[in-house]
Structure formats: C-alpha cells, structure tokens
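For this depiction, one protein chain was excluded, whereas all remaining protein chains were kept in their positions.
Going by the order they are written in, the chains are A and B; count residues from 1 in each one.
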Amino acid sequence: MITVGDRQIPNIIYREVDVPNIREFDVYVKNGGYEGLKKALGMTRAAVIQEVKESNLRGRGGAGFPAGVKWSFIPQDNPVNYVTVNADESETGTFKDRQIMENNPHQLIEGALICAYAVKAKAVYIYLRGEFWDVAHALDKHIADARKAGVLGKNSALKDADGNPFTVEVYTHLGAGAYICGEESALLNSLEGKLGQPRVRPPFPAQKGGGLYSEPTVVNNVETLANVPWIISNGAAEYKKIGVGGSSGTKVFCMSGHVKKPGNYELPFGITFRELLYDYAGGPLDGREFKAILPSGGSGPIIRVTDELLDTPLTYEDLQKHNSILGSASVIVMDDTTDIVWVASKVIKFFKHESCGKCTPCREGTYWLDKVLDRILRGEGKPSDVDLIANVANNMKPTTLCALGEFAANPVIWTIKNFPEEFKAWVEGDKKAAALQAGKSAHHSAPKVAALPAAGD
Amino acid sequence: MNTLQQKYAERITVTLDKYPDKRSAVMPMLYIAQEEYGHITPEGIAQVAEICDMDPTQVKSIAGFYTMYSEKPKGKYWLQVCVDLPCALRGADEFHHWLLDELGIEEGGTTADGVFTAEHVMCLAACDKAPMLQCNFHFEENLDKDKMRAKLKAWRDEALAAKNGKK
Partner (left out) sequence: MAKTVTITIDDKQYEVPAGTNLVDVAKFHANNDIPVFCYHPKMAPVGMCRMCLVEQGAIEKDRASGEVVLDEAGQPKVRWMPKLQTACTQMVADGMVIRTQSEQVKAARENVVEFLLTSHPLDCPICDKGGECPLQNLTMEHGKGGTRMAYEDKQHLDKHVPLGEADSALIFLDEERCIQCARCVRFQDEIVGDDVLAFHERGRRLQIITNSEPHGFDTYFSGNTTDICPVGALTTADFRFGARPWELTEIPSIDPFDAAGSNISLSTRLDRDFGGRAMIKRVMPRQNEEVNEIWISDKVRFGHHFTRSDDRLMTPMARSGGSLSATSWADALSAAASKIKAAGGSVAAIAGSGMSNEDLYALKQLVSAAGGKHLGAWPITHTGADLLAQVGLGKGSNLGTLGKGDAVLVIASDLEEEVPMWRLRLKRAHDRGAYVVVANARKTRMDDFADVVVRYDAGKAAHWLADLKAQNAQVAEKLAGANNLVVVTGSEGLTLDGHRALMQAAANLLIETQHVGKANNGLLSTLPGANGMGLHYLGFSPEQTRDIAKAAPKVLIVAQAELLADDPNAEAWLSKVETVISLSLFPDAVATKYAAVALPIQSFAERDGTFTNGERRVQRFYTAQGPLGEALPAWQALGRLAEAAGLGKAKLSASSVMLEISQTIPAFEGMTYKAISAVTKQFPDVGGNDLYYGGTAYQNRGGLGLVIPTSADKGGAVATGKVSLTDAPKPGSGEFVVIPSTRLYNKESVFKPSVLVHPRIMAPYAEINSADAKKLGIEQGAVVEITAGGATVRVKAHVNGGAPEGSIVLPRHLTDQAVPVAITTGKVSKV
C-alpha cells in the first residue's frame, strides 16, 4: 500500500511491496495473477481496447500517448501483428522498468498478453537494453514458467472469446548498448538485426509497412503494460479514481541525485514536488539546499527549485505550465553544490555519445555543443560562446529526424534560459579565471563534487 | 558447420527460432561470438554472417554500432563505470578516476596482466545505487573504495587461479 497523507492506495506496479515474492508464478497466480488476462479473453477485443482507452492510461515511456488509442490504430484484419515491449530504459536517471521486471515480471507478461490479444498480435518481443543481461535471463525463466503453466505459447490452455486457442508467444531480445534503441522505430530496426537508427514516419509502427518486419506493431513501455492487468481486473473507473484529471493511475518516480533516499517511488499522479522530494526521497543532504531539477531525465528541460515549483502537482498538465515535461518521471535532483554548466556538459556528452548519426543536425550539433562546452569549462570560453551554443541548439530543434536531437538541445537551451548567471561566471566571471589558473587538469575538467556516502543497500 | 554452430548449437537454435527472419538473431549471435573469442574478431564476424545469412560487412556494422560489443581485445574483467549525471552527482567521476589510478591504466586501457579493462559508460539504469559499474555485463552497485578493492582482489585471484589451473 502507498500512503499519501491519510490516503491508502494500492501498489499497482510494485506489488512486491505488499506481496513478497510475487515474482514467482505461483505466488502471482495466488494473488489474482493472470485473472486480468482471463477476463480480457472473455471480452471482445474492441471492449478491451475501450476499457484501456477509458482508463486514460498514458504511455509511461516518455511521450505520454494514450495506450488505448495507440492500440486502436492496429488494423485487426491484418494477418500478422506484433507487440513489442520497450524495456530499453536508457534515459539518464531512469531505472524503474528494471525493478518491475525483476520483482513483478508476470504482471508485465500479463499486460503484454492482454495487449497482444486486443490487437490480434502473433507474438510479443520484449526489447531489453543489453546491460539488462541478468534481468533478461531471469525474465526468460519467468516466461518459461508461464509457458509451462499454459498461459502463453503454442500449447497454451487459454481460449479467446471466439473459442480459438490463445497462442501468443513471448520472447526477450537483448540490445547491446544504444540509448537510441529506446526510440520506438530504432528499437524495431534493432530487433530486425539492423542498425538502431530511427525510421522515417509515416508509416508509423502501428501501420502496415511501419512496424516490426513491416507489420503493424504496438510499442509500449514496460510500466505502461504493467498497469493493464489491474485496469482490466478492476475496471477503468476504479483506475481513474487514482490520480487526477487526465493523469490517472500511479506513476513510478525515479529519484536520483542529491536526495537522502534515492530510489523508485510509486505514487499517484497529483502529489506535489514537495511531497516527493521531502516526504519520500528524504529531502536534501545535510546542510544543502535544492537548486535544480531535471524532472524527465536528461532529455527534459531543467527547472529551478522554487517554492512555487515545490507546490506544483506532478501531472502531465501541470509540468507543462513550468515549461517542462513529466516524461518518464526520472527526477534528477541537484543541490546548491552543483555547477549547472557542468550539468549541461554532462548531459550533452550523453547525447553526443548516443546520437545514432543518421541525421545531420543531431550528429553534428551534439558534437559541436560538446566541443564548445568543453572549451567553456576549460575557462577558454567567450561570452559569445553562450549565444553560439544557444543558437546551435535552437537550430537543431526544428530540424532533427527524431526526438533525440530535440532532447539534446534541451539541456543547453534550458540551462542558459533558467541559469544564465552560471554561464556568465564561466565566460567572464570568477569561474573562468579559476579554471584558467588551474589549467587543464589531467583527467577531466569537471569541478569536483563532494564525495557522498553510498545509498544504503 | 562453423565453430560457433558446433559449440553453441542449442543456444543458436533456440535463438533462431524466436524470429521469422535470421537477421534478427545477429545481436544474440554477436554476444556468442564475443563470448567465444573474448572480443569481436574477424572469424567471429564471418561465422555470425554465415549463421544469420548476412554479408560480413553488415555484421561488422552492427558490431560497431552497439557499445557492448568490443572489436578490441579486453581484459578478463571488463569494468564499465557509470559516470552519467545522476551517478556523477553521487561521486562517480571521482570513483572512476580512483579506479583507473588503482589499476594503473588510462581510460579504456587494460592492465598489464590482462585481467582488467576499465572505462566509463553512460547511464546504466542504476542511478539510485551509485557509484556502480558493470563487470562483464553484471551490475555491481553501491560501491565504495573498500568494497571495490576487495572485489578487484577477488577477481584478480580468480583470474590467476584460472590461469594456473590451465597450466
């Protein structure tokens, strides 16, 4: 149970909190597992999709697209459709899907199967980032358990509403170190054994020609699908009672950076930043103050921590008002010891490393931004360099092929916009002078960050 | 039948069975090739190409795109320290440089005894457990210098034992 003030809300996603060992098939089944699937199989496909639509379940992978609407795009008369589960989880600061797969894997499998039924898919591919090597192998075992128990695969004991055997297969597929493979069309390319570069759209994955092996395909995030069994079992109306407005249900918040208790917190939409940061994540480290937040990992705009911000409810809608996004809710918290220009440089390095190279502005822009930020951090920057990078980033935004290029522009655009004084210090102020004096340090140019005690096991 | 097909027959069959198109198996096959030869070698590429019915150029291309395949030889333990923003906020950069110093190598280098290769990587989805690293694809989390020293020693002993055992 999640305690929010005096409310008690069930853990929809992290059920291991309430039910130890729910990762095991028997335990899962004993606690209502696969009932959602069975119920769905008794409904028409259209009814399942309708239920998910009504629940307002929005994609948890970042873009927040309504899941039911996405499913309804799949042509039901196409002979072969696919479901792919996006378990690439590579956004800086995101680590929630891993916990679902490790601790509550059957719920993901069940959700994916319900989706597969609803869109008449032949198979489910779970695309995990390569680094989830151990996670994938454990997941393989859980899939095998479910297969043995007859809930999936060609020998499944289940039948759908028309009395046909329900024989969807579930497979895992490991990536091998590429953030871009979280982008859905790059993911599909990677799964087809091609370079993980995004495809031109249209056609979209849900359309013929655009999905896996050119067949219509649903791509959903792990957390998105893990919500589905609960929605089918308890109904959309119940689900909507959790959360607020257009943001229904719970959301996992990945808390990292300068907080006392980093970790994943499953909470209903609508709690405030203040509650999240202080009540759950334990507040700032001793003697420090919060300074800035990246609410959506490295890719979203950075925001300054103010009282007004702290009182903002965490919903898709409210964050937009702060010129930011909720995205996948990977909340990276920075306190007053953090140098924001260094943050911009760190994040650009990530995107430069992860740019697939397919489109010009992203490939060249990330390289260029990184070069100039390095120069600034060596103390060799000029005031005009700040305008330069702002301009380069702004030129990237409208011209890139996929959203990675836009993500990459954000850290520069928003650090400059929201923390102009920090850049000033580097290009004409005290930091510039200090850096020049220090010269090029042997290993790296980033300012030292005070060593921290590791979070408890 | 090439070496991989002989030695990993079962795994290869199971993997190929997952997909309607052999090409989809290229990534799993590259992992097998890397396992067999320590890194992605020309012979590994040629065999994967044969298994997946692809041109070797395309296989090399895939190996080059994804960072978990290494086309260069690596130490027995391949340490990849996450120094991305969330980890860095919790001291990962320092930890990383300490580790390089401890091993006496440069970024991406391999120790003289061939036991360790160390380098930094981007976010590994373990941000709440920094500092952390990935050793041969297994996560080691919530590290500090003492813990790390102990691990290095254990791995080095293991490597030496394996080497001696072979002799």
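Note that in this section a residue touches a chain if its C-beta (ideal position, glycine included) is under 8 Å from a C-beta of that chain, and two chains touch if they have at least 3 such contacts.
Predicted, not measured: the structure shown is a model, and the values here were computed from it.
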{"item": "Options A:H142, A:K240 or A:K358, residue touching the unrepresented chain", "value": "A:K358"}
{"item": "Contact with the hidden chain (one of B:I12, B:I45, B:L103 or B:A125)", "value": "B:I45"}
{"item": "Selected residue (touches chain absent from view) among B:K60, B:K74, B:H96 or B:K129", "value": "B:K60"}
{"item": "Residues of chain B in contact with the chain not shown", "value": "42, 45-46, 55-61, 64-65"}
{"item": "Interface with the unshown chain - residue positions in chain A", "value": "178, 195, 200, 352-361, 363-368, 371-372, 375, 388, 395, 398-401"}
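By definition in this document, only the chains that are shown with their structure count from here on.
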{"item": "Chain B partner contacts - residues on chain A that touch it in the complex", "value": "89-95, 97-98, 129-134, 171, 173-179, 190-196, 213, 254-258, 262-264, 294, 298, 330, 332-334, 338, 343, 346-347, 350, 353-354, 356, 443-444, 446, 448-452, 454-457"}
{"item": "Complex interface listing, chain B residues touching chain A", "value": "18, 20-28, 30-31, 52, 54, 61-62, 65-69, 84-86, 88-91, 93-94, 97, 100, 121-131, 134, 137-139, 142-144"}
